[in-house]
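Omission of a single protein chain aside, the complex is shown with its protein chains in their original locations.
Should a chain be cited, it is by its letter among A, B, C, D, E and F, assigned in written order, with residues numbered from 1 in that chain.
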Amino acid sequence: MSEMTTEILEQNLGKIVLVRLKGGKSLRGRLKGFDQHLNLVLEETEDTTNVESMRKLGLIIVRGDNVVLISPPPR
Amino acid sequence: MSEMTTEILEQNLGKIVLVRLKGGKSLRGRLKGFDQHLNLVLEETEDTTNVESMRKLGLIIVRGDNVVLISPPPR
Amino acid sequence: MSEMTTEILEQNLGKIVLVRLKGGKSLRGRLKGFDQHLNLVLEETEDTTNVESMRKLGLIIVRGDNVVLISPPPR
Amino acid sequence: MSEMTTEILEQNLGKIVLVRLKGGKSLRGRLKGFDQHLNLVLEETEDTTNVESMRKLGLIIVRGDNVVLISPPPR
Amino acid sequence: MSEMTTEILEQNLGKIVLVRLKGGKSLRGRLKGFDQHLNLVLEETEDTTNVESMRKLGLIIVRGDNVVLISPPPR
Amino acid sequence: MSEMTTEILEQNLGKIVLVRLKGGKSLRGRLKGFDQHLNLVLEETEDTTNVESMRKLGLIIVRGDNVVLISPPPR
Partner (left out) sequence: MSEMTTEILEQNLGKIVLVRLKGGKSLRGRLKGFDQHLNLVLEETEDTTNVESMRKLGLIIVRGDNVVLISPPPR
């Protein structure tokens, strides 16, 4: 993982991020932790795959190999 | 696996967790063990993929590479 | 593989286990052996994917990377 | 690969085995060789995916990562 | 990663690139960073999968194993 | 790769082999080279996936992780 990726993720600890997973699922949650495989810990997570029926997931651990992209909030 | 992931899983040993697997399957069971690959041991497990027809699986070993996310219960 | 996984599998040597594979196939057989990749040796195996048309497979070797979960029998 | 797997495959060298591959293909052939990745050498191989239209493949090398399970003949 | 790949990506830092992902998604964004796994940091990113309904994603981290190809702008 | 696999492939250098790839594609070509990952070099290759519309590919390099099986010609 490049230093820039680490830096961006560290700057966004405690902030809401959008995560897209393989298979099409989208999550939105507050970034609590991560490691070099992009394993993520999110809290207050919502499954936003279907905008009309969001589901609350709360605290979750995401296995990094499912991650397609991570998008921090606009500043 | 980040220390935070290990910490969260250790705090939830003996508690009910929700596990989503690749391919869309959902499980709910009591977390008995885990390792750094997210291989999991669950007991009292139910396959909750179809809410209308949950199936009891009891004690199971989940191979970690199938795991998408793990969600501990709300505190 | 965690010690607990090894312990559970060792306790179930010689017993009937249920194995779910990627792609949706289900097997039921007597556990004869395993290794740390979850490669399995089963005997008296039945393919239980279609409950109405179970097929006898007898002694089989399962390549571990196909395994989703292993479920020992209820005690 | 566990010693038991090696032992079973060695005992079946020269015998007809059934091999199921990822993607649903089934093969039946005489086991001539194998290695620790479950790469296989089979001879007199038939593609038995469609029972009504079996195809003769003769001598083949199977790349191990395609193997789901190997089933020796009943004794 | 070949030196040429590194060189091309370095020459395009700060420029708009097109990225195609496994599963068919297309992205267009300004290249801010990369590493040897092709993990990418893009800003001002748009999801251009459906040309008629582009979606703004802003700053994103792309996990490299999803990347099919990267196309710098014509000079 | 087992010694037997290497031996079979070496014996078939310069001969026509059939190669099946993941995703269902079939190739037929003259084996010019290979390595331990089953990366292959074939010449006079034809794409024989659709028997009614074979396509000539000539000299090709096949990335080994796509290979399902390799079948030398009957002797």
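Going forward, a residue touches a chain if its C-beta (ideal position, glycine included) is under 8 Å from a C-beta of that chain, and two chains touch if they have at least 3 such contacts.
Quick caveat, the model's predicted, so the values are computed rather than measured.
Novice: List every residue of chain F that touches the chain not included in the displayed model.
Specialist: These residues of chain F touch the chain that is not shown: 21-23, 25, 32-35, 37, 39, 41, 45, 57-63, 65-66.
Novice: Name every residue on chain E in touch with the hidden partner chain.
Specialist: Residues of chain E in contact with the hidden chain: 1-2, 4-5, 8-9, 18, 22, 24, 38, 64-65, 67-72, 74.
We adopt the following convention: only the chains that are shown with their structure count from here on.
Novice: Counting in whole Å, what is the centre-to-centre distance of chain E and chain F, each centre being its mean C-alpha position?
Specialist: Distance between chain centres: 34 Å.
Novice: Express in whole angstrom the distance between the two chain centres, defined as the mean CA positions of chain A and chain E.
Specialist: 19
Novice: Just how far, in Å, is the C-alpha centre of chain F from the one of chain B?
Specialist: Taking the mean C-alpha position of each chain, the two centres sit 42 Å apart.
Novice: Going by the touch rule set out above, which residues of chain B reach two or more other chains?
Specialist: 22, 65 - these are the residues of chain B that touch more than one other chain.
Novice: Is the chain-to-chain touch network here best called a line, a ring, a star, complete, or other?
Specialist: If you draw each chain as a dot and join those that touch, you get an open line.
Novice: Could you please write down every pair of chains that are in touch?
Specialist: Here the touching pairs of chains are A-B, A-E, B-C, C-D, D-F.
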